[in-house]
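Note that one protein chain of the assembly has been removed; the remaining protein chains are unaltered in position.
Coming up: subunit A.
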Amino acid sequence: MSMVDGPTPLHTAKADQAAEDREAVGTPPGSSAAVRRKGWFGGLGEKWQELPRQKQWAVLIIVVVLAYLLPVINPPLISTEPGNDFPLACQTMAVWALVAVGLNVVIGYAGLLDLGYIAFFAVGSYVAAMLTSPDSTFLKIPYLWTIPVAMAVTMFFGVLLGVPTLRLRGDYLAIVTLGFGEIVRILATIIPAMKGQVGFQNLGHPPGLDAHGVPIFANSNGTPWYWLTLTILIIVLLLAGNLERSRVGRNWIAIREDEDAAETMGVPTFKYKVWAFAIGAGIGGMSGALMSGQVGFVNNQKFDVVTSVLFVAAVVLGGAGNKVGAILGGALVAYIPLRFTAIADYKYLIFGLALCLIMIFRSHGLLAARQQLLAYGRHAYNEVKARTDAKSAKAKAAPGKEASL
């Protein structure tokens, strides 16, 4: 086999040493991707993987606490004041991060380019508006209930859009989703019950009054809204992380990499694509409900194609396929125009340039997709293998009792 010498194996001596260290402390191996794609942050994932479990948790807890305290601390250099209220900016960032995490399921995991994600955001917003605003004639429910309802309704819309369109691939899918984004916006304009530009005012908010009798979740009070969104974001992250490491996540990756091959491996690709679409849509709907709840007003003006493209930009900027990257990308895209108000008018120019630079120098995004999920799959696989080995050994020892297949 002399002619099949491939490129030299990626495991450098250092990486191998690291792998041994990891095994020594009992964490699952899985930073080979970090070895593969070294960049500005390249060593980060690797270092993270090298930390023992307890330290990872400790770091995570510190990060989460800092994230919750962000609007309270209002750090001087990071703050968006005096131009924009910082807690409100935090809420916007959290919503964008949630959007990016949702879109990342669609684009990053399953590799489906959705240019009309704003439609799901819009559906979520309208669900929250029509079920809580006094301007609407629909049945009213408490605001917090609109979050799961918005999720369910948008998931339904995701399936509705997905079933006919997910037979298309690549560019064609992108075109259809682009159209869908516009359809929802235009429907909001022409359907009388959705009240076009007049919109819905005084949306509901979560209950609770402070000492002065003012609602805790007032429109201008960003901090509680931010905490609510952040909490939902963390829950979604945990769930998305589980999906990513499960069989579902691997099937999405397989579909992203080669749909035909996935199909010939026995993966029902269509079903998994619809699932990706529906899950992504549901998260988009939740973020829409959260955004419009805080703003307190919904009309047809906020759901344009440009925002949709910015959503995609957030995912690509952060690193498609990496949920931490998606959070970073979403938060950055929301943060930059709020922080640097002098250049806010040029934000499309700046994002355009940033994307060009990212594509040239770091084509996988700020945080490249880690293969860790696959490593977890391998971990699980080895476990299965060990178990079946044990089973077959047992079967050999007692041939009469061999389990039927």
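Going forward, contacts are C-beta pairs under 8 Å (C-beta built on N, C-alpha and C of every residue); 3 or more make two chains touch, one makes a residue touch a chain; residues count from 1.
By definition in this document, contacts and distances are computed from a predicted model.
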{"item": "Record-based protein name (UniProt) of the chain missing from this complex, from \"ABC transporter ATP-binding protein\", \"NADH-quinone oxidoreductase subunit K\", \"Multisubunit sodium/proton antiporter MrpD subunit\" or \"Heterotetrameric sarcosine oxidase delta subunit\"", "value": "\"ABC transporter ATP-binding protein\""}
{"item": "Selected from A:76, A:192 or A:266 as touching the chain missing from the view", "value": "A:266"}
{"item": "Among A:81, A:210, A:257 or A:345, the residue in touch with the chain that has been omitted", "value": "A:257"}
{"item": "Hidden partner interface residues of subunit A, rising order", "value": "1, 3-7, 9-11, 32, 36, 250-251, 253-254, 257-258, 260-269, 369, 371, 374, 377-378, 381, 384-385, 388-389, 391-392, 403, 405"}
